[in-house]
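Yeah, one chain of the complex is gone here, protein chain that is, but the others are all in their spots.
Order of writing sets the labels: A and B. Residues in every chain begin at 1.
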Amino acid sequence: MRNAIRIGLLLAPGVGLVLAFMGAVLYRAVAQAFGLYDFSGTSDGLSLAHWQDVLTTKRFWRAFQWSAYIAASSAVIAVALAYPIALWLRKPFRGSLILSAMLKAPLLVPGLVAAFLLVNVISYHGFVNEFLVWAGVWAEPRRMQNDSNGFAIIGLQVWKQMPFAFLLLSGAVQAIPDPVLNAAQDLGAGKFARFRKIILPLTTKAMQAALVLIFIGAAGDFSFQTVAGPPSVNSMASYMASLQGSEGDWNGAAVVAVMLMALSLFGAIGLTALVQLITRTLGRLA
Amino acid sequence: MARLVAEDIAVRFGTFEALRGVDLTAESGSFVTLLGPSGCGKTTLLNVIAGFLQPSRGRLAVDGKDITALPPEARDSAMCFQSYALFPHLSVADNIAFGPRQKRVARDETVRRVDGLVRQLGLVDHAGKLPNALSGGQQQRVALARALAVAPGLVLFDEPLSNLDAKLRDQVRNEIRALQRDVGFTAIYVTHDQAEALALSDMVCLMNKGVIEQKGAPRDIYFRPRTRFVADFIGAANLHRGKLCGGAMSTPLGVLHCCHEDGEDVEICWRPEAARLGGDLSGTVKAVAFQGAHVDVFVSAGPETVRLQVPGELNVSIGDTLQFSVPPEGVIALEASANA
Partner (left out) sequence: MRKSPFNTILSGLLIAVMTVWLAVPFGMALLWSLVDPSQAWSYPDILPPKLSFERWSLMWDSTSLPIAMFNSYSLAPMAGVGAVLLAMPTAYAFGRLEFKGKAVWQTLVLVPLIMPGFVTAIFFASLLFSMGFFARYPAILVGHVVMLLPYAVRILSVSFSLVRQDVVNAARDLGASPISVFRVAYLPVLKPGIFAAFLIVFILSIEEFALAFVVGSPDFTTIPTILYSYLGYNFIRPNAAVVALILVVPNVILMLILERLLQSANPAGISGKG
């Protein structure tokens, strides 16, 4: 009992504060989504009216799909790029240290700076256009900024998040001791069998973590969207911010917030399950 | 069944030569131990035989077929790793079944082998556990079972018993030897324990600094060590160096006789148990250690101290003068070591 109190006191300023703060914020979001704390003062009390408003808006569903699309593509591409490199750099060789340091470099660059750098490079008078025109590949500069497929945003997310995936995955890959792989080889497992039966299952957790964290980060993106995204579409975060900021509709924003958290949650569950399924299937192959 | 021939195997790590021309023949179905001090290249040699390391020189053949260029997965050998190297995500049973599954052994045969090994190695209660949930000794037995489950022609053991207590070690050692006789695989067995090497093997290879310094039957190695290193490493040895003239060498203890041709600078040795009480060698007793069946007595004369083994009933105390002799057939002349 005394011990429990002691633990409680120790946890209070750290976990306690975090949970109190985040709990209050979360409660506030959910409560406002259901009509409480209506600052416009028109109505107060539980209601589903704000859900009705938001969920029947085309712009909202467009934002929802858009965020899901951006987040899933970014997560999958970043991991798909980072995984083979992490495997390849498992054993050090000449140049591999420099290479992995360079791969991690974008971690040091804040997202907004990354967005600026990209926009600067791909803009109408940016490096890419000038270079390709100079090299004679294109007759005249092309417009690449704010493309309607969101390639610029996905590119930014990958640029920013790939090093993070690389860090997680290379940690997992390097934690596999050489003798374990040797043992598998010794027992008759060829290259692909070693990958399927040893490396893949031992890195599943890291891969899931990387996918989930990138997905959640990209689903909640605001700055890449507003700087480099197509003006005709919103991301969930930018839609939420515009509802709250320019329209003063806190309750609508709260509905979007809850939906964004739901998107993050279900995206995370979906990706985790997908990886599990792939690992299982590949492991079962004879 | 596999007859392994290794010829002139050399391995370098950068500028360091871990193996410097090892020749080794393991007859089909024989039990060969590699013995030697830490860092002498035992694991390296096993890695070459298994195929994890490409030798910079030399060739390997099994049953007359050159396997030097074959990748590990294509060789008919299985290794029991010094570090266990268990697959952390697979249960004990799945670890053991991994090899048979890779080699496409029929399902019921796999189950039979796994069950048999699990029983023989006392792992019945642990078959469903993950390796992390096992003690060091249990993990070691899983590693052993995993290597044996493939039923290969050649099994490479890298100190497979180092983590077991004395009793279990004895039991598992007999288990390995019995299995080896039943199944008939050829065993290359690395150990630090000379008693284990002498007890188990058909052939002992004593390694030192990347070469095999002497190989032969356990008795040969013990009773006819060729170099000082071998004499010293296996059992205890009393060493003298000097001029051998007419089969006699004078030492501070007295004159020792030896059946060897004369020389200006000869090194001879004798085992503590070769000494007999009474005779014309003598010295002062410096220390006595009672061992039960026998007594170790340390006798010194001048700068030299030797060790004698005398029957347990004998009552000697420090400060006594002890008279003893060593019969000429108990004195062995040594060659200069190739790598002093």
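As a working rule, a residue touches a chain if its C-beta (ideal position, glycine included) is under 8 Å from a C-beta of that chain, and two chains touch if they have at least 3 such contacts.
Note that the structure is a prediction, hence the values are computed from the model and not measured.
Which of A:Val76, A:Leu117 or A:Leu132 touches the hidden chain is settled by the complete complex: it is A:Leu117.
Listed residues A:Phe127, A:Phe151, A:Phe192 or A:Phe266: the one in touch with the omitted chain is A:Phe127.
Residues of subunit A that touch the chain left out of view are 3-4, 7, 9-15, 17-19, 21-22, 24-26, 28-29, 32, 37, 39, 88, 93-96, 98-99, 102-103, 105-113, 115-121, 123, 125-127, 130, 134, 141, 171, 174-175, 177-178, 213, 216, 219-220, 222-223, 226-227, 236-237, 240-241, 244-245, 250, 253-254, 257, 260-261, 264.
By our rule, only the chains that are shown with their structure count from here on.
Rounded to whole angstrom units, the spacing between the C-alpha centres of subunit A and subunit B is 57.
Residue ranges of subunit A in contact with subunit B, taken from their complex: 177, 179-180, 182-190, 193, 197-198, 201-202, 286. Listing the residues of subunit B that touch subunit A in their complex gives 47, 50-52, 71-73, 75, 77-79, 81, 83-89, 98-99, 102-104, 146, 150.
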